[in-house]
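Excluded from the complex is one protein chain; the other protein chains are retained at their positions.
Now for subunit A:
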Amino acid sequence: MMTAMFGAVESGVIYAIMALGVYVSFRVLDFPDLTVDGSFVTGGAVASIMITAGYDPFISTIAALFAGFLAGCMTGILHTKGGINPLLSGILMMIALYSINLRIMGKPNVPLLAEETVMTKIESWFTSAWSVLLFMLVLTLIIKLIIDLFLKTEIGLSLRAVGDNEGMVRSFSANTGWMKVLGLGLSNALVAFSGALIAQYNGFSDVGMGIGMIVIGLASVIIGEAVIGDSKIARATLAVVVGAILYRIIVTLALRIEFLDTGDMKLITAIIVIIALIMPKVLDKQKEAARKKKRLAQLNADGGGPVA
């Protein structure tokens, strides 16, 4: 149980980078970007193929980041220059990436168990069971901090405004089309970076490892917002990181139930997202009802106001 939990937190921290990417497209840009399912694998594919070719694992992981950036930019260009609906441009890119990922890897599965990866390097530097977790936690928090700061720069502000009120930013001379391309590029760069790390963490990259990734990202964003809140940027991004870890813990716990097996994972994910989406509304309604009841009781005690 403890080892399972430890693994859940460890992978949760790496998936948090992907969730931060989803936060950028889904919340900041208000663009439901399905490219994620493909770009996550692209990251894993680029990193694993470079590692097996003998490149330094860190350089390979950075290369994965750039590959993801390009994929995201393509989705943005399909949408802004091609005038294709946001959902559809993401889906098209996701499908296209499936074949591209196969081309990059050359086969559906690239094992990395015998290779030197970022994880084996970290373990060789600090000989502790906590080394990977701590290293990844620091990395994820640094990325979170960079996003926080970036979203406060002049470019970052206009990126946020694009998701908030596109017509308004254009009237203040921002090129909203390129802003979207940039935002989607950054989002998918993070996603691919996370994919590269997950491939090395799991010891393989697989062409199917991205299926449902967007939903996992959304689950992390939504769970985090429900638990931590999103009143400020720094808080919202922290919520995403916490949400990603919580999501892994919930899934690990769910899988301990006897009749559920690993194949049920996607169903569990979907149910978690549905609950996380519906629960806040139900809770609000209950609070509202309780308040009304209280007010009514008070009114009856006072004898009520004059009849108009």
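Rule of thumb we're sticking to: a contact is a pair of C-beta atoms (placed from the backbone, for glycine too) under 8 Å apart; a residue touches a chain by one contact, two chains touch by 3 or more; residues count from 1.
The rule is short, and it goes like this: contacts and distances are computed from a predicted model.
Name of the non-displayed chain as stated in its UniProt record, restricted to "GMC family oxidoreductase", "ABC transporter ATP-binding protein", "3-isopropylmalate dehydratase large subunit" or "Carbon monoxide dehydrogenase medium chain": "ABC transporter ATP-binding protein". Annotation: of A:A174, A:I228, A:V251 or A:I268, A:A174 touches the absent chain (contact as defined above). Although one chain is not drawn, the whole complex shows that of A:S158, A:S220 or A:T252 it is A:S158 that touches it.
Subunit A residues in contact with the hidden partner, per the touch definition given at the top, are 150, 152-158, 160-161, 164-165, 167-176.
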